[in-house]
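Yeah, one chain of the complex is gone here, protein chain that is, but the others are all in their spots.
Now for chain A:
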Amino acid sequence: MAEKIRIERVGKDFDVDGRAMVAISEIDLSIAENQFVSIVGTSGCGKSTLLNMIGGLDEPTRGRILIDGQEVRGPGRDRGFVFQSYTLFEWMTVEENIRFALEKSALSKAEKSEMVAHFIEAVGLSGFEKAWPKQLSGGMKQRVAIARALVYKPSILLMDEPFGALDAQTRGMMQELLLQIWTDHRVTCLFVTHDVDEAIFLADRVVVLGSRPGRVKRDLMVDLPRPRAFDLVTAPEFMETKRLILQDIREETLKLMAAGAH
């Protein structure tokens, strides 16, 4: 498969009280087109920072990020972003929120309406077109955010712990919904989470980041068949993958605790 994203010796330092703190020492990754990659790691491993840099919301201190061979120089409409906080525009209805994302697109008015309606249906929000975000539950809000991030047809979807604030039941439903949408609208997907089950369940590949400074600790393929259903989490292959990742994370957490960071 063609290479979609290339992360070349990328490092990131943050300025903490005038001193440079290394958040990410050096990361090299190559992500194939339409691959679903989960990124997991303990807090402070730089997983969100990495995602922000790919999204163009943050700049690497070292190295470079290439998308389709072009160096990232800021946000762009080839990438959709879903944040952990709901980030809906609360003064707009569900429909208006999604349509707002199409404002920079060259589509005709009718085509835009069609796209908006299509994605409202894809995320299962038919009937809520005119609702205000404040009237929606957390899961519904995040569905609007996903529709908004996909409606302008980006080729990459970046998600930063999008289901982190949801309860366990809603989260499970959202994972299945996301896989359904991803099956229907193939994009390269980068999914940051600290939930190991979630990471494996969704992805073709899980990248485990080590902490302080962040780097790739393990990079493993998830060869579980698709379509996946919720009972996959009890399959022996799933459990084995999970064991490996949990072991990595445990090691990193112990290191952090020894360093007095927790």
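The definition used in the following text is that a contact is a pair of C-beta atoms (placed from the backbone, for glycine too) under 8 Å apart; a residue touches a chain by one contact, two chains touch by 3 or more; residues count from 1.
Basically, contacts and distances are computed from a predicted model.
Going by its UniProt record, the hidden chain of the complex is named "ABC transporter permease" among "2-oxoisovalerate dehydrogenase E1 component beta subunit", "ABC transporter permease", "TonB-dependent receptor" or "Anti-sigma factor NepR domain-containing protein". The hidden chain makes contact, of the residues A:68, A:90 or A:121, with A:90. Touching the omitted chain from chain A are residues 55-57, 74-77, 79-81, 83-85, 87, 89-92, 100-101, 103-104, 132-135, 148-149, 152.
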